[in-house]
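What you see is the complex with one protein chain gone and the rest in place.
By written order: A and B. Residues from 1 in each chain.
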Amino acid sequence: MKKGGIPKFVIYALLIACCSIPLFFKIPIPNKPSDPSVDFYKTLSALKEGDVVLLGSDWTGSTRGESKGHMKAILRTLMRKNVKFVIWSSADPQSPRAALDVIAEVNAERVANKEEKFQRWTQWVSAGFYPNADVAINAVAQDVRTAFGSRRENDTNGVQQQIFKSPVMQKIKSVTDFDLVIDVTASKTTDFHVQFISAKNVPLMFAVTGVMVPETQVFYNSNQIKGFIGGLKGVFDMEQMMEKGINVKDANGKIAVASDKISGEIAPLPGVSVGQGTKYYPTLHVALLLMIIMIGIGNYEMISARKRQKGNG
Amino acid sequence: MPEKQLGAWSLDSQLLGANYWDVGWFGLLFTLMIIVFIVFNVKRAKKGDNLFIRRISGLNAIDEAVGRATEMGRPVLMVPGLSDPVNATAVQAINICAHVAKTAAKFSNPIIMCAYSASMFTLAQEVIRDTYQSEGYPERFDPDSVRFISDRQFAFAAGVSGIIHREQTAAAFFLGEFYAESLIFAETANSIGAIQVASSTEATQTPFFIAACDYVLIGDEFYAASAYLTRDPIMVGSLVGQDWSKMTAIAFIAIGCLNASVMQCNIAAQTEEIYETHKSNPKELADALEDAQKLQKNNFSIPRLIKADKPPKDLKIDREKAPEEPGKEAETK
Partner (left out) sequence: MNDTIWARNPQGDLKMFIGGGLILGIVLFFGVMQTPIQARRPLVWLVTFLSGGFMVAYTYWPKPINFDAKTELPKNGVETVGSFLQQSFGVVSSFVQIIAAFLLGLGIFSLLRIHLMNIARQKKDWVFSVILLVSMLSMIIFGYWDFMIRQGEKAVDFDDPQFWRMPNMVRDFLFDGLLQQMDAAMFSIIAFFILSAAYRAFRARSVEATILLGTALLVILSLMGVVAGAWDDKVAALAGDGKTGSADFIMNFKITEVAGWLKNTFQTPAITGIKFGIGLGTISMALRIWLGLEKGGKA
C-alpha cells in the first residue's frame, strides 16, 4: 500500500482526526459570502408574503452534509417570510422523503419557539416524485397542471383532493406563475432546469453540492439563474447572512457580513439561523489546510527524490 | 411593467399576436445547420474523401491495456456509466466497450461489464454477445460477464469497487456518465495498479479522472471514439460535421465579442452622461445605470437577433369555446 512516501493509512487517520476534532469546539470564523450566495439571499429576501415557490428536492441522504443544510436554510427563510411552497422531486425516489424530514424538523423548531407550525395543504404541498428527470422537468415546464394534475393530498378535513385544489396552488396555471423556482440538488437536474424552466423566463436558483459549483457558475455568469449556494460554504454563507444580514452594522459599528456585490444593506431574518453550516465550516477549514499540507509534502518528496537521483547520476 | 421588461421590439410581436416560439428561431436554425453539416459530411465520407482525425492517446491505449491484462491473466473491467434510461451517451459508451470486448475476445481474455440500470444491462448483454459472435468466438462469451449491479448510485459504487478488489482487474474502462462515484472507482482501480482509461460526459467529474487515471478522454473526444477506432465513413463524416458546427459556433462567439465590445463602448459613453446627471443621489445613479445597461442589452443587435421571444404572461388569445360534452360539466378553472 505504500506509495510515494506517507502510507495511505496515515493520510486517512489524519483526515479522520482533522474532520472530527473541530466538531467538538465552537470556532468563530470570519466569512465573506460569495457573489452567487449574496444574490441567492437577495432574491429570497425579495419574496413577499403569499408568493409561491416551486422547490425541487433532488438530493438524498448521501449528500446531506451539504444539501440538508441548504434545504433547511431555504425552508427557514420561506416559512419565516410566510411564503407558500410546493415540494417535488425528479432525481431520486428518496428525495421527497429527505425534504419531508427537513420540513418536519423546521416545523418542530418553530413549535419549540412558540411559532405556528407551517401547515401542509394550506401553506405547502408535496407533488411527490417523478422518474426520468429530463422528461419530468420538461413536462412541468410545458404544462404544470397536467404534470402535477394527478397528485393528491389530504386537505385540512382529511379528505383526499387534487393538489391544485389547495390554497397553495390557487394562482398556478403554468410554471411562469411561480414567483421563484429553486432546486436543491446533487444531480444533473440543474441542466434540465436551465434547459426547460429558465427558458420560460421564470426566476431560477440552485443549491448545489460543492463539486457542482464550477458547472453551476457557468449558468450564473450567463444570467440564466439568479443566484446559487454551493457546498458547505454555501450553507455557511446562508446561515451567516440570515443571522447577521448583509452590510448591516452591529452595535459596535462593525459590519459582520460584508459584500461589495450589493450597494445597500439587507436585513437579517428574525430567529436563530445558525446550524449545520456554522458547525461544520471549521471542519472544512481544517480539512482544506490538511490538503494543502499534503500537497506540500508530496511536492517536497518529489523534489528531494529528483535531487537524490541527480546526486546518484 | 410589461413594456419595460419586454422592450419595444417584443411589443410589436405581441401585436402580431401569433408568435408562438418560446425557443427562438435561432435555436431551430442552429440545430438544422448542425444536421445539414453532419449529413453532408457523412455523404462526403461515403464518397471516399479522406478525412483526417488527430491522434487520441486514450483510445490508442485500449489495445495496450487489454494486452497487459492478457499477459497478467486478469480480467478487463468495463463500466459504461450511470445512464438511466439508455440515452445517446450510454449507446456510445457501450460502443466503445464493444471495441474493448472485441480486442479481449481475440486474446481470449475474460471481461467484466457492470451495468447500472436494467435497460443498460439488457442492451450491453446483446451488444457484447453480438461482438463475440461477429468476431467468430461465440463460445468465448460468458453471459455472466455482463452484470447488473444496482441502480442505486452508491450501492453500484460499492459493488463495482468490490469487484475491482476481488477480481484484481488488470485494466479498467470507465466510459460514459459518471458522477460522485468517479473518484471511488478510479482510486480503487489505482490502488490495485490497474491501467485505467476513463471519460465522463460530466464536466465536473473529468478533473477527478485526470487526477487518478492513466488516460482520460476529455469532453467530445468520447464521442469521437467510434470514428477514431473504426474509421467508418458514417462516423468519420459525422465527426467532421461536428467540427464544422464547432467552427461556426466559434465564429458566432467572435462576432458576439465584437458586438459586446461595441455595446460596452456605448454603455461607457452613456455612463458618463448619467453620472453627471445623477451624481448627487447614489441610489438614483445605480438605478439609472442599471436601466441604461438593460436597455442597451435589449436593443443592441445580437441580443435582438437571437433572443427568444417570450410572450407576456397575460397575453390572452381569443379562441372559440369548446362545446360541453353531454352529461359532463365543463370544469371551471
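Everything below uses one rule, namely that contacts are C-beta pairs under 8 Å (C-beta built on N, C-alpha and C of every residue); 3 or more make two chains touch, one makes a residue touch a chain.
A quick note: this is a predicted structure, and the numbers were derived from the prediction, not measured.
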Residue among B:I56, B:A69, B:L82 or B:A98 touching the omitted chain: B:A98
Residue touching the undisplayed chain, where the options are B:L77, B:I195 or B:A225: B:A225
Footprint left on subunit A by the chain that the document does not show: 3-4, 6, 8, 11-12, 15, 19, 29-32, 35, 60-65, 94, 97, 100, 104, 131-132, 135-136, 138-139, 142-143, 146-147, 150, 154, 158, 160, 173-174, 214-215, 217-218, 221, 233, 236, 281, 284-285, 287-292, 294-295, 297-299, 302
Where the unshown chain meets subunit B, residue by residue: 20-23, 28, 31, 34-35, 38-39, 42, 84-85, 88-89, 91-92, 94-99, 115, 117-119, 121-123, 125-128, 130-131, 134, 144, 146-148, 151-155, 157-158, 162, 166, 180-181, 183-184, 186-187, 201, 203, 206, 208, 210-212, 218-220, 222-226, 229-230, 232, 234-235, 238-239, 241-242, 245-246, 249, 311, 315-317, 319-323, 325, 330-331, 333
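Just so it is clear, only the chains that are shown with their structure count from here on.
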Subunit A and subunit B, separation of their C-alpha mean positions in angstrom: 25
Touch list for subunit A against partner subunit B, complex: 1, 8, 62-63, 132, 173, 176-177, 186-188, 199-201, 209, 211-212, 214-215, 263-264
Complex interface listing, subunit B residues touching subunit A: 22-23, 85, 153-154, 179-180, 191, 202-205, 282-283, 286, 308, 310, 313, 333
